[in-house]
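Please see the structure below; I have some questions.
Every protein chain except one is present and positioned as in the full complex.
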Amino acid sequence: MAQPLRVGMVGYAFMGAAHSQAWRTVNHVYDLPSPVQMQVVSGRSAPAVAAAARRFGWSDHTTDWRTLLTRDDVDLIDICSPGDTHADIAIAALSAGKHVLCEKPLANSVDEARRMVAAAEAAKTSGVRAMCGFNYRRVPAVTLMRDLIAAGRLGTIRHVRACYLQDWIVDPEFPLVWRLRKEVAGSGALGDIGAHIVDLTQFVTGRLVTEVSALAETFVRSRPLPSASAGLSALSAGGVVERGEVTVDDAVLFLARLGDQVVATYEATRFATGRKNGLRVEINGSLGTLVFDVERMNELQFYDLDRPVEEQGFTRILVTEPSHPYMAAWWPPGHTIGYEHTFTHQAHDLVRAIAAGVDPTPSFADALQVQLVLDAVSRSAETSSWVTVESAIVDPVEERV
Amino acid sequence: MAQPLRVGMVGYAFMGAAHSQAWRTVNHVYDLPSPVQMQVVSGRSAPAVAAAARRFGWSDHTTDWRTLLTRDDVDLIDICSPGDTHADIAIAALSAGKHVLCEKPLANSVDEARRMVAAAEAAKTSGVRAMCGFNYRRVPAVTLMRDLIAAGRLGTIRHVRACYLQDWIVDPEFPLVWRLRKEVAGSGALGDIGAHIVDLTQFVTGRLVTEVSALAETFVRSRPLPSASAGLSALSAGGVVERGEVTVDDAVLFLARLGDQVVATYEATRFATGRKNGLRVEINGSLGTLVFDVERMNELQFYDLDRPVEEQGFTRILVTEPSHPYMAAWWPPGHTIGYEHTFTHQAHDLVRAIAAGVDPTPSFADALQVQLVLDAVSRSAETSSWVTVESAIVDPVEERV
Amino acid sequence: MAQPLRVGMVGYAFMGAAHSQAWRTVNHVYDLPSPVQMQVVSGRSAPAVAAAARRFGWSDHTTDWRTLLTRDDVDLIDICSPGDTHADIAIAALSAGKHVLCEKPLANSVDEARRMVAAAEAAKTSGVRAMCGFNYRRVPAVTLMRDLIAAGRLGTIRHVRACYLQDWIVDPEFPLVWRLRKEVAGSGALGDIGAHIVDLTQFVTGRLVTEVSALAETFVRSRPLPSASAGLSALSAGGVVERGEVTVDDAVLFLARLGDQVVATYEATRFATGRKNGLRVEINGSLGTLVFDVERMNELQFYDLDRPVEEQGFTRILVTEPSHPYMAAWWPPGHTIGYEHTFTHQAHDLVRAIAAGVDPTPSFADALQVQLVLDAVSRSAETSSWVTVESAIVDPVEERV
Partner (left out) sequence: MAQPLRVGMVGYAFMGAAHSQAWRTVNHVYDLPSPVQMQVVSGRSAPAVAAAARRFGWSDHTTDWRTLLTRDDVDLIDICSPGDTHADIAIAALSAGKHVLCEKPLANSVDEARRMVAAAEAAKTSGVRAMCGFNYRRVPAVTLMRDLIAAGRLGTIRHVRACYLQDWIVDPEFPLVWRLRKEVAGSGALGDIGAHIVDLTQFVTGRLVTEVSALAETFVRSRPLPSASAGLSALSAGGVVERGEVTVDDAVLFLARLGDQVVATYEATRFATGRKNGLRVEINGSLGTLVFDVERMNELQFYDLDRPVEEQGFTRILVTEPSHPYMAAWWPPGHTIGYEHTFTHQAHDLVRAIAAGVDPTPSFADALQVQLVLDAVSRSAETSSWVTVESAIVDPVEERV
């Protein structure tokens, strides 16, 4: 009988809910070598974490994530807490011999990320695995994009055009939540959503961002403080709304080069009115083009220059066929899946990698590479100059050569 | 402490998988008055039903659905088996005091459906509830459509344009599966997918189909027999593919009137090459238009004549806001949901109705009304004449008057 | 030096403006065997026709179309006046040895249409040509559609889904213009826009409509009279709006069969709120599907089953390549053309056919065939029964067999 994989999760907000849904579902959709067990969830507030355990289906709960390190019934620690906690938890967990899944961005700084990579490298020698949760790699349409590019269907890549557009803080009275505070979140749109498009484009093209020229902007520089307790915004005693300083970027835009002769524009913003989750990527190559938009995540647009010219056009592929990545396990063609299953697919791949004794991807080193790009972007925006991105890993395409 | 609602499910194919995913998820997403327990699944093949129980997360399994009737630990019977089994199971279950959720179409004939309605009416007096599973009513965009129409935003309804387009049997060598045999499925595209658009349009407009003129066609009249064991098609001993007669419609098209002065076209087909799950509905009224396509189920198109003429147009509403139907429980705006959660929403509404002691919708009578339309369509196609639809329920709009 | 083709046009409203633009443009875009000369325009109101001649660029004008018959400087009569005038003018013109281009619908009745066909047949023997102006055949995307089907790319045709949706009379106070009066227009949506989708679908499929079951509706049965002079609506002396009866259909819907085993839905309406010029056609075949929408007339959607399944999808072909029909004469790829050039292409084809001494298409007989369908639809709607369409021409596909 297969050994179960027993999970302890840290954090129970948006990401905690999404990961829980994935852990709960993955056993029932895929044939896994190890059944997943949702053992324990950790969070700072005792009543809240108890409620989360009940709601999300975790057998146990705790207010101290450190207890997970020594529990025999936890094989993997899933880190869904804010970025400033990632390094401590991940390094402790790996040292304790627990596999780790860590939400993106890997860390709030390159230094932290480097220490996490070192910890992952050390742990690997004893078969302990580490993975960073760039969930959008596991959208079937994105995986298909990667497969088509890897098969040479776009020829030589020329252009990358990536943006991640949201609008949830357009209202200047939206409160100063933790994602708008640098000491907790590390950065604003850059680390939260910019990280996704950096990872996604590096993943699908197999090329690394090598230099950047960036511009960052904070449009609304102060916001109402959220109340200490629970509400979204707070009135002071006298009825005056207290405001605090926004210390992260609202938007960041950058030009980039990937490898040799690929040129790119990137943009991450929380001020694109009407764009709710507008992660869009277009890749132009000498033989074709691929376009993806996560608001229509079951679709991929493919322009194939290898067709008769009269019949060329953007083909809207509905990525719901059994032969599409991850889709054999789901519903009949045309019956779409939702955002949450990017996490289900991620869980699937992680469980199989652990069982097979191989490293899951993206590795912590892959995530450090993203962090190095984010760091270069920050420095470029501060200095108004082009900044070269340090390389932590080998460019996958160059490696092949 | 709330009483759990313990479910026994019959059938474990496509619909069984979808319902299981819903039962497994609904507790963890919504605050339910009764926690759902996945007690037992029933199916004819012992090894298959055992595997299904394991895969889908049912505590127990059986090869005899009749055992569910007498089990104390089953409160609700969820019927996911083919249409020819619905009447027997539902009537027995209701008589045994079990709540019933029955997949659509309610039955393979009007007579069966009438007997089921009678059973539901009888059971209601002792607080036993019955619901028919027209899951597309619970697409948030469809519920929003209904709400906008009920609020008068379209004015007087003029046109209904509904089609349900699939293409899974375009290949003439696709085998003669049960859905292509009248004695099991009752009809072809008509009952399988035509039923959905009849129900959906009656639901959103609040009007009933009153007369129809139909045309039915079977494009491919014989197909390879599926092998008795497992494969999709069968070779006879001599290597010759044995073929059987297709006894249902491949496509059905009909004109209709709903109530007074609403005119409609309906089309259900399995031969619309490239349309995988093309359920599309457009409703034109004197003040606006609504358009829905289940291949993009998180979107609703709304044309509102009550805008300045220079700014009028079809607005693509991304139905992912917390204030949209069912969506507060899910992810942030722009993070889409998939097909399966039509069943999660259905489960949610059913559980709450049972707890509240009210009748869930659609009722068996609502489903009978759909069956009466399907029956009129069949007779119209056979006789090449207009057929009036008998009315089992009162037209909701006329009732309001 | 090439002989010019000298045109006399009857009518100067919407169609007159569109034809004028085409005649004015065609010489300057295409290499024509005969240069077109815009000789004379005819209309009932002297000042209005004089203004129209000036505005549209006609050398001369008259209030009596009969004078065109005897003018030596008129080679072709272009009939853009309402349907009730077509037969008289066309027959007289052909008898006078003038080529004729007649706007659709060919006539207001089958009888008129038959007489026009007879006149065209008679004139043909002396080299006089007749063409009916179904301009949408000359949308490049529609011609491409026809070409792809003729090349077998859709395999066996199964489904036709055609609608022509407009909304210009949704407001019940829109006045009773001539298009709403049967004695002038012949019918309402049926002849005005329904004729287009009948012709277009017969053209692209190469099959004829053979039987129909129809439903017609007049939603708004009386409307304000337009003032005698010029305004759109009229107040009587006492300030009361005088109303008249609408004597044509607002909407007509019908089921049809084309040839053998092709099934179809058709719908023409002026009450589809938000649809301004929604001519849409979808053709499903055993090997693929084509979709066209005139609101995006430079685009054609093509689903080709002959692609790897993972790459199948609807390809949006931007029909602006030099190798696309009619497009070599226009702008570089991606630079779109507008509605008016359906008439420019029509003029081009007509001029070349006359110069080459061959019959242009659609012929009057083709247009009579459309008229026979419209007539069958009318009778079907009146009698609520299926009506067989008489055949004036041979089904082009059957002819090929």
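To keep things simple, chains are lettered A, B and C as they appear, and every chain counts its residues starting from 1.
Methods note: a residue touches a chain if its C-beta (ideal position, glycine included) is under 8 Å from a C-beta of that chain, and two chains touch if they have at least 3 such contacts.
Since the model is a prediction, treat every value here as computed from it, not as a measurement.
Note on the undisplayed chain: of the listed residues A:314, A:331 or A:364, the one touching it is A:314.
Of C:93, C:157, C:337 or C:392, it is C:337 that touches the chain left out of the display. The omitted chain makes contact with just one of the residues A:34, A:67, A:247 or A:265: A:265. Interface note for the absent chain: among C:82, C:175 or C:278, the touching residue is C:278. When you scan B:312, B:361 or B:385 for touch with the missing chain, the hit is B:312. Residues of subunit C that touch the chain left out of the display are 14, 18, 20-21, 24-25, 27-29, 55-57, 166, 168, 275-278, 294-298, 318, 320, 331-341. The chain not shown here touches subunit B at positions 144, 302, 304, 309-318, 321, 323-324.
One chain of the complex is left out; on subunit A, the residues touching it are 154, 158-159, 161, 163, 165, 167, 170, 213-215, 217, 219, 251, 253-255, 257, 261, 263-265, 267, 269, 271-275, 282, 284-289, 303, 305, 312-314, 384-386.
In this section, only the chains that are shown with their structure count from here on.
For the criterion of most C-beta pairs in contact, the winning chain pair is B-C.
For the pair subunit A and subunit C, the distance between mean C-alpha positions equals 55 Å. Our note on geometry: subunit B versus subunit C, Cα centroid distance of 41 Å, whole angstroms.
Looking at subunit B, residues 275 sit in touch with two or more other chains.
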